[in-house]
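With one protein chain removed, the remaining protein chains of the complex are shown where they sit.
Chain IDs A and B follow the sequence of writing; residue 1 opens each chain.
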Amino acid sequence: MGQLVVNGLALGSIYALVALGLLLIFNTVQIVNFAQGQLLMLGAFIGISGAVTHELPMALAWASTMLAMALIGIVFMVLVYFPLRGRPPFLVILTTIAMGIVLENIALIIWGPLPVSLPSPVRGPPLRFAGVVISMHQLFIFCTLAVILLLQYLMLTKTRFGILMQATAQDLHTARLVGIPVNRTIAVAFAFGAILSGIAGLLVAPIFLAEPTMGGSLGLKGFVVSVIGGFGNLPGAVIGGLFLGLIETFGARYISSNFRDAYAFIVMIAVLVAWPRGLFGEKSSEKV
Amino acid sequence: MTVKHWFPLALGVVVALLIPAVTHDNYVIQLLNIAILNAIVVLGLNFATGWVGQINFGQAAFYGLGAYTTGIAAKAGLPWITTPFLSVVIVMAASLVLGLPTLRLRTYYLAMTTIGFGEIVRLIIVHWEPVTGGTSGLRAIPGIGVFGIGPQGQVQHYYLLIAVLAIAALVAARIRQSSLGRAMIATKDSEIAAEQSGVDTTRTKLIAFMIGAVYAGLAGCLYASSIRFISPDSFSGTQAILLMTMLIVGGMGSIPGCIIGAVGLTILPEALRFLGQWYLVLYGLGVIAVIVLAPGGLASLASRLPRWAGAR
């Protein structure tokens, strides 16, 4: 029981990280990136290339992955976001999905279809108390989420970038008129959004192994979390993530592990039926 | 309808009817049969997505529900003639259950609920093994037959399916020419103006969604009883995305566009097999290129063609 809670929270932390990446992009340009899971997968594989293939020290592998992810995020923005600025969300969804397909298959070409593992950056015997085992990697996941949450909170509320981002989100046109470097702000958002999913990938790979097709369901989970937690809501994303991790872990244990991936969707559909704009959903009133 | 309309239509029909005379390759004909079935499903998708503008990733699941209903019923010994009706009843019930509470959702949420629906249906198919055969699917499904009469061989099935596609396209065209079709497009263009013109937009959305599900359900029924083998892969989330891209690439809202997109994107991967994994990379990039450069799809390019050729 206690063990399930720990495992659920560790899984949920990863979902929360994916959701935080989505949130950063959504908060700035109001688009939902359906390729976020594939970015996560790239993060995992770049980490593996560094740490396993090229035998770099772990810290260096992590640092180079984050750098690579930032670049990928910006390329992603140029390819997907710029050409579709102001087009209906419908088309943006499809474009990001198509981009996900591209990334997934490039990964298959480069790294092949077989699952590979990435060692955890932390070593050491697991902690035990009251019959509950917490591995060092799980502990590391919790700490990473806490640090990132803190950093993201500070960045959004205390730094110039956070203010620029909010202004851009509220009204792109006006933001540009008053001299905000809109494109640079958006680029930073995409870069950080990609870095966050890259980190999630680096954290997932030691648990589940990495394979090119891993992104699809993880990306969707990130989205489910955003719906449960409310789009653009920082604590909501974390709480939603942890909640989903627990639901899946307990559902798999007590109901059926066959339907593990369905629980997220069932919860999400239930939430949306009751609150069509999400739990903490934005209230918008369209002008007629 | 003028010559300008009739000519491409007649040409298409003639080409379609002559294909089996040109090739006797059963593999090619079977591929075309699947292409035709996909075209029916995409025509169905066009109601809710092309005309009403509602994103829908659940269409593959309706396709699958239709196919599995027929597969299971036929294998249980029910006469073939009952299977289209059973399939339609099941998909109508499912589309009502999914559509009623969710069609008011905004784009992203609707996209996700339909993806979720598809995933739930897929998981049920995969894990309800005693009935659905699990991942290995259902084999040797009894074929189409009414009182012992039915098509034999791929070519006869091809003609049958072409006829069904023609009817499906005709019904779609008639809906487009009716107040229902106009209400669908009005709902997409401006929901509030449509409402103020007396259109019940909620009902219109639901009807479009349900008609689309019925198209998919019937195509699924024909898939199961003409291909005679079904497995969850044919109706997965990947398939749902593929159906959506067929619609976009062909041209949302255009009936010939749906057919062109579905047939093209069913055949293309086979024709480009030698590209291996690169095919899917190019496919993804191609979809992005179409969305960015030709939002009206291939159908809109085709309508520009006469002007390029200098004709009027």
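Please note the rule applied: a contact is a pair of C-beta atoms (placed from the backbone, for glycine too) under 8 Å apart; a residue touches a chain by one contact, two chains touch by 3 or more.
Convention: contacts and distances are computed from a predicted model.
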Per UniProt record, missing subunit out of "Acetolactate synthase", "Putative hemin transport system permease protein HrtB", "Protocatechuate 3,4-dioxygenase subunit beta" or "ABC transporter ATP-binding protein" is "ABC transporter ATP-binding protein"
For the full complex, which residue in B:I19, B:L180 or B:I267 touches the chain that was left out?
-> B:L180
Could you tell me which of B:A67, B:A194 or B:A224 touches the chain that is not displayed?
-> B:A194
Hidden partner interface residues of subunit B, rising order = 171, 174-175, 177-180, 182-183, 185-186, 188-190, 192-201, 253
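Here is the rule we use: only the chains that are shown with their structure count from here on.
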Contact residues on subunit B for subunit A in the complex?
-> 53, 55, 101-102, 104-109, 111-113, 115-117, 119-120, 123, 126-127, 192, 237, 241, 244-245, 248, 277-278, 280-281, 283-285, 287-288, 291-292, 295
In their complex, what parts of subunit A are in touch with subunit B?
-> 32, 34, 79-80, 83-84, 87-91, 93-95, 97-102, 104-106, 108-109, 216, 220, 223-224, 227, 256, 258-259, 261-262, 264-266, 268-269, 272-273, 276-278, 288
